[in-house]
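The complex appears here minus one protein chain, its other protein chains still in place.
By letter and in written order, the chains are A, B and C; residue numbering begins at 1 in each of them.
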Amino acid sequence: MALTTYVEAIRQGIWEEMERDQRVFILGEDVGVYGGAFKVTEGMLERFGDLRVIDTPISESAIVGAAIGAALLGMRPIAEMQFIDFISCAFDQITNFAAKNRYRWGAGVPIVIRGPSGGGVHGGPYHSQNPEMYFVHTPGLKVVAPATAYDAKGLIKAAIRDEDPVIYLEHKYLYRRIKEELPKEDYVVPIGTAAVRREGRDLAILTYGAMLYHALEAAETLAREGGIQAEVVDLRSLLPLDKDTILGAAKKTGKVLVVHEDTRTGGIAGEIAAIINEEVFEYLDGPVLRVTAPDTPVPYSPPLEEFFLPNKEKILKAARQLAAY
Amino acid sequence: MALTTYVEAIRQGIWEEMERDQRVFILGEDVGVYGGAFKVTEGMLERFGDLRVIDTPISESAIVGAAIGAALLGMRPIAEMQFIDFISCAFDQITNFAAKNRYRWGAGVPIVIRGPSGGGVHGGPYHSQNPEMYFVHTPGLKVVAPATAYDAKGLIKAAIRDEDPVIYLEHKYLYRRIKEELPKEDYVVPIGTAAVRREGRDLAILTYGAMLYHALEAAETLAREGGIQAEVVDLRSLLPLDKDTILGAAKKTGKVLVVHEDTRTGGIAGEIAAIINEEVFEYLDGPVLRVTAPDTPVPYSPPLEEFFLPNKEKILKAARQLAAY
Amino acid sequence: MLTRERRATARAAAASPVGRPGGEAVLVPGDADLLKMLHFMKLTRALEYRIERKLYRQGKIVGGVYVGRGQEAISVGAAMHIRRGSGEEHDDIVSPSHRDMAVFLMQGVPPERILAQYMGRKTGLTRGRDGNMHMGDLRHRLIAFVSHLGDSIPVAAGCALTLRMRGTDQVSFCFFGEGATSRGDWHEGLNFAAVMRLPVVFICNNNQYAYSTHVSRQMRVERVSDRASGYGIPGETADGNDVLAVYDAVGRAVARARRGEGPALLEFVTFRMTGHSAHDDAGYVPKTLFEEWERKDPIRLFESELKSRRLVDALALKEMESGIESELDEVVAWAERQPYPEPEECLTGVYHE
Partner (left out) sequence: MLTRERRATARAAAASPVGRPGGEAVLVPGDADLLKMLHFMKLTRALEYRIERKLYRQGKIVGGVYVGRGQEAISVGAAMHIRRGSGEEHDDIVSPSHRDMAVFLMQGVPPERILAQYMGRKTGLTRGRDGNMHMGDLRHRLIAFVSHLGDSIPVAAGCALTLRMRGTDQVSFCFFGEGATSRGDWHEGLNFAAVMRLPVVFICNNNQYAYSTHVSRQMRVERVSDRASGYGIPGETADGNDVLAVYDAVGRAVARARRGEGPALLEFVTFRMTGHSAHDDAGYVPKTLFEEWERKDPIRLFESELKSRRLVDALALKEMESGIESELDEVVAWAERQPYPEPEECLTGVYHE
């Protein structure tokens, strides 16, 4: 069977939704003629025409604002940020218009804002960011971050069908490195559900995005070398978080390690630590620990970026410390 | 002796720094002729002239961008956001230009961005926000939030003298409600230092801004009615956090309650929970708990806003639960 | 309340609609239109007077109050061209600014619900979640203003994009003040609409102040409409205190947009006859300017015009006014009886439920 890459899975998901629902359209820089900087929208202009695949001026705020306006009139826009780093230019529209609109006067804003996030490809401070927490901290939004091709497709479909604004973070490191066989039939991955990627009783590693693979590798090594069985949870959805799965893993193992590529202070690990403290403190056999990027911009040069990114070794170190606690 | 209000303390701090240092200037909407929407800059135009007290167009991004440019050429700009809610329009300049500049090429950006934050005055979703976490999560920035007139003055001076970009959050509810006698002589409150406002052995309440007063009231009631002695810590500086004081309070009491007016998910309570877990888990006699605003926009109508905001009763409830743990 | 709402909607739709779906815009207002314009200018002034001078001072308004006194001709003259009452597929869509009370009224929002909004009541358009002119209702084809000036420009363009995709001749109306034109979003929105040739009419009330900031510190151009040439779209400036001039300029721009010829930027010069908000005494505005503009009051000018056309006389005006006042007495009484929202409602409606 043919394997589908992560990036192709996103493309398929959008394509199928555009076939299924006339209200779905995409707008962004270079999404039409060029097919997108990472080719997520390749071929769409030809198939769907230039009113549904719109090359815009370099105006991230207008891209999102226009998507909001269209959504208010019943459309299902997908706004592409060429790199997710540029979402900062649309921050106001997203957090003040899209996020708060339903609450204020009942009119939902079903838009998807998506783009390539994450490091590992030497993109430097402006082509490697992980902006999730800016949006996880904004009531009214949803935030998802798939790690597998299956989820990439299932979550983009869920995001497009969602009645509320969804920030969809695709990890550019995974675009062509991850592939798998996908079901032929239509499916969605419900927003708000995590996936247990590996079962284990000794400790739980919670993570998402590209870090999932480092966590899984670390878990294998832990099992092989120390007989430690780590449960690995792929959060997938950062807002809302799947509390049941998170708390379940915490209760089962008593020891939780959160791993994220995002910088440390104010990262989602803190939120998870707080939830676990509040809800299942009595089950804890050790502190909630975290392995994260340090509090710096994402540096460009390979040795610096490697130092910056969490990896298997850093996870192993923290996991062993926690296991021994 | 004359008492100085919180808002007047800010004004004095800016004024004195402008007298002391020719490089300090202020720019923003209506800061000149009008003296600022909350009169923080009253009289400054007359004293310092229109090249140091600059009425700008309605262009938050240009206000911050221009401040950055001026700072790079050796100035010490203070950028006022008429309401801190509008800082969203300058988010990109702050997080991508100001925050990352020193790291990238060594050129510091000593700017202060300040404005009225917080709720309690029926300002609704766009005149009541607490945007701190957007900036606490951005390496390269500093974030302070004074609760007293003394700190308001000491921190604005520290912010102006700081070599890095500082977000200075003034709580509008406190502007005229809080007053105290201030020292005659020049002083600063160092960024990165918390203040213990009340000593106690049984549990620690960590908070900042307008919530400090609710926490102190709750602590009095706890002592009076249940003999529970709560330590109350005013964080003052949110980035960097004063870890020593936080961990000290956690070790001393074993029970920590974090209170913030900001919304819950992704709020600073999570970060504090993570730090405490990592560093002093073994001292904990109960979970790190939090009392925060719920995950909604700030509603306008009095009963809704009252429900939204943390207050003494909500703090008491959580504190009693924690004390009894 | 529903009865009231139906009544107001009916009233707003009743007077001859300006264009029929698919048809041409009518550029010369008929007598009924003229009277309708006068009515809504007066209703707006009277309702805002109640809010700013009565209820606010009585402490019955929850938050800030921004009125459009002296600017009524702009909202009214423009809103005459908003097609309404014929269903979603025909009606236009509107993004008013914070000084466009008349637009709400003319789109059929009952005055009492606007008052309930100002008073933070459950029956306000936002059910107490937001205040003053921050309200919308898609049934009335109104998109709520957000404080952040300029944000509504790209949103209005996005509405127009949808209309263009659907191939209808509907139009997106977008209102703002001259101060908002300094925002980046204003630029991005105008440029986007221009490049995509979208059916949106940009309507600027240049009341010469943005809070305390004079327009000369907001921009270096003489006229806001000078900005149009940077986008390759038509720009036009007209007297914002002459409701017929507004009616004419907007009518032409709307007709153009309906024909698929793209956006236009209209500037209506007027004056803010109050402080920025109810708590601002506008001490920074030279008294003489108020005097000068008082003489150009748009309602008085229009009354004279209609008198000279023998459409109204002193008695008719008096009747119109007392009709409005007694309606407003009722409206205020109704609003004051409205309940506040239940505290727990704070938690609902953040997401689709």
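As a convention for this text, a residue touches a chain if its C-beta (ideal position, glycine included) is under 8 Å from a C-beta of that chain, and two chains touch if they have at least 3 such contacts.
All values derive from a computational prediction rather than experimental measurement.
Here is the thing to keep in mind: the chain we left out touches A, B, C in the whole complex. Of the options C:Ser95, C:Thr162 or C:Ser182, the residue whose C-beta touches the omitted chain is C:Ser182.
When the missing chain is restored to the complex, the residue among A:Pro183, A:Gly227 or A:Pro302 that touches it is A:Pro302. In the complete assembly, the contact with the undisplayed chain comes from A:Asp85, out of A:Asp85, A:Glu132 or A:Asp202.
Here one chain is not drawn; of B:Gly140, B:Gly209, B:Pro297 or B:Pro310, the residue touching it is B:Gly140. Contact with the omitted chain, checked across A:Gly13, A:Gly69, A:Pro110 or A:Pro125, is made by A:Pro125.
Within the complete assembly, residues 29-30, 33-34, 37, 55-59, 61-62, 82-83, 85-86, 88-89, 122-127, 294-297, 299-308 of chain A touch the chain that is not shown.
Touching the omitted chain from chain C are residues 182-188, 191, 194-195, 197, 217-222, 226-233. Touching the omitted chain from chain B are residues 25, 51-52, 54, 56-57, 59, 61-75, 77, 92-93, 96-97, 100-108, 139-140, 142, 162-164.
Please note the rule applied: only the chains that are shown with their structure count from here on.
For chain B, the chain with the farthest CA centroid is C. Chain A and chain B have Cα centroids separated by 30 Å. Spacing of chain B relative to chain C, judged by their CA centroids, is 37 angstrom.
Within chain C, the positions touching two or more other chains are listed as 126, 129-130, 134, 146-148, 184-185, 350.
In chain B, the residues that reach two or more other chains under the touch definition are 85, 88-89, 125-126, 295-297.
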